[in-house]
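As structure tokens, the structure follows; a few thoughts come after it.
So, subunit A:
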Amino acid sequence: MRDLVVRIGDRVIASVPELDVAAGECVALVGESGSGKTTTLLSTLGLVHGADVRGRIMVGDVDVLTASPARLREIRGSRAALVMQSPQAALNPTMRLGTLMSRALARHGVKGADARERAEEGVRAVLLDPEILRRYPHQVSGGQAQRFAIALALALGAQVVLADEPTSALDVTVQAEVVAVLRRLRDERGLAVLLVSHDLALVSTIADRVVVMRDGAVVESGSAAEVFARPSDPYTRELIAAVPELPEAVPAPPEPADLHEGEGP
Partner candidate 1 sequence: MPRYLIRRLGQAVLVVAGVIVLTFAIMRLVPGDPAVAYAGPKATAAELAQARQRFGLDDPLPVQLWNYVRDLLGGDWGTSLHTRQPVRDDLLQAFPASLELVGAALIIALVVGIPLGIAAARYKGRLPDLSVRLSSMLAVSVPVFWLALALQTVFASGLGWLPVAGEYDASLDRTSPLHLFTNITAVDALITGNWPILTSTLAHLVLPALVIAAYPAGVVAQMTRAALIDESARDHARLERALGFGETAVLTRFALRPALNPVLSLIALVFAYSIVNGFLVEAVFNWPGLGRYAADSIRSLDTPAIAGVTLLVAVLYVVANLAVDLLQGVVDPRVRAR
Partner candidate 2 sequence: SGGQVRGAADSGPQPGSSAGSAGGTADNTFVYVPNLDVVTDWDPASSYSNENIAMENIYESLTRYNPQAKKAEPRLAASWTSSSDGKQWTFKLREGAKFHTGKPVDAAAAKAAIERTMKEGQGAAYIWGAVKKIEAKDATTLEFTLKYPAPLDLIASAGYASYVYDTTAASGDLKKWFGEGHDAGSGPYTIDSWQKGKETELTLKAFDGYWGGWDGQHYKKIAYRVTPELTTAWQLLQRGEVSFVQRLNAQLFAQAGSTDTVQTSQTPSFQNLLVLFNTAAGPLEDVKLRQALQKAIDYDGLVAAMKGAGVAASGLVPEGLLGNIPGSTPKQDLAGAEALLKEAGYGPGGKQLDLTLTYAQGDADQELLVTLLSSALDKLNVKLSAKPLQWTTQWDQGKAKDPSKRQDIFVMYWFPDYADAYSWFINVFHGEKDVQFNLSYLKDAAIDKEIDELPALTATDKAAAEKAYADLQNTIINEQAAVAVPYVQNYQRAYAKSIQGYVDNPAYPNVVFVYDLKPGA
């Protein structure tokens, strides 16, 4: 994905001069509520309605704004997939997860045994039992639902996951689990992740690059390490300062050696 430029409407809801997400990279969009994060994310898939979207949005080699509606529907799901904020609400309540999965696969031309295989593989990749495909949304937990949404993306072969505050409705313990899955997929499969969040602490632990937005405009962007270490914009500084700190564990427990090897912001 290259050269993502978004300008919207007469009232500018989101204006992002430049935003690239490379394979295996996690880019985080941060900023206060209403700053245009979701809008930016959705315009990537041409899903912003009732607004005037200008600029150039490329998903792979497809220009979202000039592509035909059919072509656009083609890339949705198969190239870039969405993971939304509230896990259960994002799933159709009257449909077994497997039904949704197979319909989505069929939509992109995968059917029959092939589809079953892809579905189970996707589900396993997010550490779920394929049995979950037989359940309805209200029978799964928030974390499971969120992981299933990621599994959908994997099964469809999406190279980029667009995650809109995927964990803000979850408890911290569950959040950790979803984030771990995302990280692992990024590392192991080279999945690109565009993550929207307002939790700077969370972002700091996962994102490679950070884009800070305010009132529809980008105020700062750069590598995560840089932005957190030396925020240049006053607003970014305020954001960082507002993160409540836990009292440090004294003494800090030694890190287990077999986990989280070789990663970090």
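Keep in mind how these were chosen: all candidates are chains of the complex that A comes from, given by their letters.
Keep this in mind: a contact is a pair of C-beta atoms (placed from the backbone, for glycine too) under 8 Å apart; a residue touches a chain by one contact, two chains touch by 3 or more; residues count from 1.
These figures come from a predicted structure and were not determined experimentally.
Participant: Of 1 or 2, which one touches subunit A within the complex?
Facilitator: 1
Participant: Going by the contact rule set out above, which residues of subunit A touch candidate 1 in the complex?
Facilitator: The contact residues of subunit A facing candidate 1 are 45, 47, 69, 73-78, 81-82, 84-86, 89-95, 103-104, 107-108, 136, 138-139, 149, 152, 156, 162.
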